[in-house]
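Just one protein chain is left out here, and the rest sit where they should.
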Amino acid sequence: MVKPMHPTPMLDELEKGPWPSFVTGIKRLAKDNNMAVDLLGQLEHSYETRMGHWKGGTLGVIGYGGGIIPRFSEIKNPDGGYRFPDAGEFHTLRIMPAAGMHYDTNTLRQLCDVWVKHGSGLIALHGQSGDIMFQGADSASVQKAFDEFNEMGFDLGGAGPALRTSASCIGAARCEQSCFDEAKVHHLVINEFLDELHRPALPYKFKFKFSGCPNDCTNSIQRSDFATIGTWRDNIQTDDAMGQTWFAKHGVNELVNDVIGMCPTRALQLKATKDVKKSAEISSLTLDGSQSLEIDNKSCVRCMHCVNVMTGALAPGKDKGVCILIGGKSVLKIGASMGTVVVPFMKLDSDEDYENYLDLCHRVMDFFADNALEHERTGEMIDRIGLASFLEGIEVDVDANMINRPRMNPYVNMADWPVAAA
Amino acid sequence: MVKPMHPTPMLDELEKGPWPSFVTGIKRLAKDNNMAVDLLGQLEHSYETRMGHWKGGTLGVIGYGGGIIPRFSEIKNPDGGYRFPDAGEFHTLRIMPAAGMHYDTNTLRQLCDVWVKHGSGLIALHGQSGDIMFQGADSASVQKAFDEFNEMGFDLGGAGPALRTSASCIGAARCEQSCFDEAKVHHLVINEFLDELHRPALPYKFKFKFSGCPNDCTNSIQRSDFATIGTWRDNIQTDDAMGQTWFAKHGVNELVNDVIGMCPTRALQLKATKDVKKSAEISSLTLDGSQSLEIDNKSCVRCMHCVNVMTGALAPGKDKGVCILIGGKSVLKIGASMGTVVVPFMKLDSDEDYENYLDLCHRVMDFFADNALEHERTGEMIDRIGLASFLEGIEVDVDANMINRPRMNPYVNMADWPVAAA
Amino acid sequence: MSQPQSAAAPVRKPVEGFLDNKKFLHPKFAANYGNWKTHDRPRPGVLHHVSKTGDEVWSIKCGTQRQMDHYTVRNLCDIADSHGEGFMRFTMRSCVEFPVSTEAKVAPLIAELEKNGFPVGGTGNSVSMVAHTQGWLHCDIPGTDASGVVKSMMDDLIDEFRHENMPNRVKLSTSCCEINCGGQADIAVVVQYTKPPKINHDLVSAICERPTVVARCPVAAIRPTIINGKPSLEVDEKKCVCCGACFPPCPPMQINDPDANKIAIWVGGKNSNARSKPTFHKLVAAGLPNNAPRWPEVNAVVRRILMAYKADGRPWERMGEWIDRIGWPAFFEKTDLPFTKHMIDDWRGGRVNLNASTHLHF
Partner (left out) sequence: MSQPQSAAAPVRKPVEGFLDNKKFLHPKFAANYGNWKTHDRPRPGVLHHVSKTGDEVWSIKCGTQRQMDHYTVRNLCDIADSHGEGFMRFTMRSCVEFPVSTEAKVAPLIAELEKNGFPVGGTGNSVSMVAHTQGWLHCDIPGTDASGVVKSMMDDLIDEFRHENMPNRVKLSTSCCEINCGGQADIAVVVQYTKPPKINHDLVSAICERPTVVARCPVAAIRPTIINGKPSLEVDEKKCVCCGACFPPCPPMQINDPDANKIAIWVGGKNSNARSKPTFHKLVAAGLPNNAPRWPEVNAVVRRILMAYKADGRPWERMGEWIDRIGWPAFFEKTDLPFTKHMIDDWRGGRVNLNASTHLHF
């Protein structure tokens, strides 16, 4: 038996227009779902008052310390009861999807079934960190819902001062630019740190993200503490046949203006094929009978631009691996900060490579746990103690690829120069 | 009667080699000049001990509060007397040369004559601020030397917390890039502020510099508090005849790699002459029968590069004026800082223009005098109070040319947005 | 932490572990894993990937409302089964991609999606779906709604989602407080508080750990104090930058206010490393009213910015790269937005954002 709808004149405005409407969706739910009815009431109240009306709390599932975002309505009747009682408790379960957010339809439907049984039926696919957010369980249902998701093989995501749910790009599964097995590493890392994920004990949140190449489709540099991004060390690969096809279609003007002219480091030059430099560091693409695109791979910064524009004709090199950047986060306290290079290049092929990688992850996480202040992200910590000290702490050598440019001020005590320069 | 030379085995090493030797020069002086003899002794002692041995003091000429750099030797005999007595006092007179450091030989010889009479005969042409530095007068001779220089029409330069001696590039006198009359403005400014120059009463030093174009041959952005640099607002001027001569000599590769490819804002494009955009903002240069260099003057940042490379074929526009940057200084306290744009463009042709300009100079100097802390340069002051407050103080409106980019953090109270945006 | 459980049920130990994605991969993805060669876009909303063996897969992409009722999810599943091949994946921006193995399936699948109200597009140089946050629907600190802002914005921009007419990809985000969970974007719509927090002194001592709150303030504007004999906090309003960072740890420091909550617009953020290095978005408009339910003033500004970029950007120039070429003065001119003193960075290290050169745009 479903209760009557609250009037929602403001929300109704959001049913207009061509983009799929979340209001229409919630109304669909409300047909047989009192929680959805009251959710609409509460939300309409927010639209009217132009204020949020939820407060947090603490709530969890057995064995875990995080992963649930509890919400209690602050809209009360004079008697202290909830004005929208069926949505008075409206908690979210963060559930981790498999890497790359791939699904078969059966699994998705099964997830829906569980959520209709124990929750509101409202699902956010996905949260900005990469969780499936099952939104709207009352306190009594949280454990039950979790148990069923967990039976299906899904585990809870992160919340609070803990390792957070991670994201990886589609990468190797469908993308020609992929430089490492994103899903595999994503998988390895989460399983390695389940304890940090489920039982918050870090100074503050900590996020991994994995992008297969510098296009960084997971925004890892700005949105994760620990970004792992694919790249390569050797020469850009070229495919003359595809190069000629491209050139025939696009012509020299486009090549000059859109490719050569946009390379950030002038690594590309247009050359008569006979004038192309012969050197181990040069790769080149023939464009037609007489002309070539010359790539000075020593000047190339692996930005991806030419490879993107001329995909197939140009491709990342063969000596692939990853670059690691640490310290990305949002705006709090010091202003938004990006991760900065901590490992310019690391192979990720052999088992030994993976071990090295996980070992580094541990050193970083341990150092963070031991040295960050409360509610301090890695980026803030590094800002406070200096990159050099951080590197020392995690036992990584300094490298000129870590900087945009050396210091421009003499404000440094270099008494230990001889040691550092040795 | 000249005294015997001190042994100078280390300095003697600096007589070797092809570059003109200052040691040889001082030795030439020492043939009939005891001050030079003892100067060599004192200097050799510095080379041996690898330490400086001068200390400052206070010394001036009548009517002025600065302009002399007093030096007293710290190398003493056990009895407290100077070990190199004839160089025990070794003061410098800072004398301002005419703008552009032009001389006729008579004047230069006359300056030498005065300095042989009253000083050591050692002259630095010129100091980094732009003074002639007459180095080596004892305390008794400073006034006499100054009086004679002053009779010739030269005036003392700045020192201490005062307006300093200024510099302007050769500019209009010999340079095709000149966008204003550098020497005239230099002249105007110094004469306007003689009091600030001669009678130190500012919080700290204040320097003007004048460069006729953005090549900035006086390093004004980094080395002056108030940089005046010529530029233009309209389109780059082109001369087809010279363009064709250039192209015939240099060819398309050089044009693409050295000119088009190096424009910082992709304002240059190679176009078939028939395809050149017709628009008030476009100027173009024909290169041969069929091709042209197209200049999108809206994207051009007046960096000078193409104009430098193709001088004559390309030239600054006709609507010339100056840009003013404030706050350049060296390394103390906050690290080296550059001047930043405070007036993106100002005409400097009519008398009224000059008045406006001097009026701005006064507002800046007054604000600096009233608001800087002791020993605080303009750059530090602006860093401390914020550019916006400084602009308000000197009554200049904000302008998007003053910034590289707007703020990237939300840390600002915008309660007065409606007023600011009006 | 309270652990709600039915008294009767035996304690179930969770099975901890991250689910392997192998079984969810479309067979073409699995077969050509790590072995792709190139791709093209036969039309907006369709990606055509070719592997080194010549194998091909087409991915059809559509937008969603992200906050989906289970009916919508089932609807998508049904379409995947009837017109696709039973697999689907979600993108980082809540779009769905349906992989199919033959070109023949592309057009019917598109038709079915559009028929069911799912716009097809969002690939290549189109306008992306907006990176989405929680807002009034769920967050405990929001200054505006997220789903509503996104819905009204995408209604307005759906043509630009469906077509690839921009110079390069356009990534949008919205955030319902200054924390900015939506991230850096080509155009970001973010709440901007304009008043210091109003403090309910009666509640502070009960709810807030005062040293924690004091430590959160980026400008050290909060001081412990005693009000009416009770420990409380006070704010130096001259210092306060109205960031709202004190509100989450101390809700009695109310930062939200229906009228003082304004919307700011930021442009030129970029996450990829293509051409230019990643960069943060920059403030270009503020003081826009928090005008639920459809935020017309915000949408008008977003559209103006997009249209200026569309008209003037060169191929492959992202929003910020376009502005770097034409200059900030021209940006403000072309978008008819006022440049104000608030845009001059005065945060730590902000000096690097001043123009220390004669590079000028006229």
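By letter and in written order, the chains are A, B and C; residue numbering begins at 1 in each of them.
Everything below uses one rule, namely that a contact is a pair of C-beta atoms (placed from the backbone, for glycine too) under 8 Å apart; a residue touches a chain by one contact, two chains touch by 3 or more.
Since this is a predicted model, take the numbers as computed values, not measurements.
A.B. asks: Check the whole complex and report which displayed chains the hidden chain contacts.
C.D. replies: Result for the missing chain's touching partners among shown chains: A, B, C.
A.B. asks: Which residue, A:51, A:132, A:303 or A:361, contacts the hidden chain when the whole complex is considered?
C.D. replies: A:303
A.B. asks: Of A:63, A:85, A:153 or A:344, which sits in contact with the chain we cannot see?
C.D. replies: Only one listed residue reaches the unshown chain, and that is A:344.
A.B. asks: Which residue among A:58, A:77, A:265 or A:279 touches the omitted chain?
C.D. replies: Considering all chains, including the one not shown, the answer is A:265.
A.B. asks: Can you list where subunit C touches the absent chain?
C.D. replies: The list for subunit C reads 273, 277-278, 348-352, 356-359.
A.B. asks: Even though one chain is hidden, which residues of subunit A still touch it in the full complex?
C.D. replies: On the side of subunit A, residues 214, 216, 221, 229, 231, 233-234, 264-267, 297-303, 323, 325, 337-341, 344-345, 383, 386-388, 391-392, 398-415, 417-418, 420-422 touch the unshown chain.
We take it that only the chains that are shown with their structure count from here on.
A.B. asks: Give me the residue numbers in subunit B that touch at least two other chains, ranges are fine.
C.D. replies: 266, 408-411 - these are the residues of subunit B that touch more than one other chain.
A.B. asks: Would you please write down the residue numbers of subunit C that are in contact with two or more other chains?
C.D. replies: Expected reply: 178, 180, 218, 243, 280, 314, 347.
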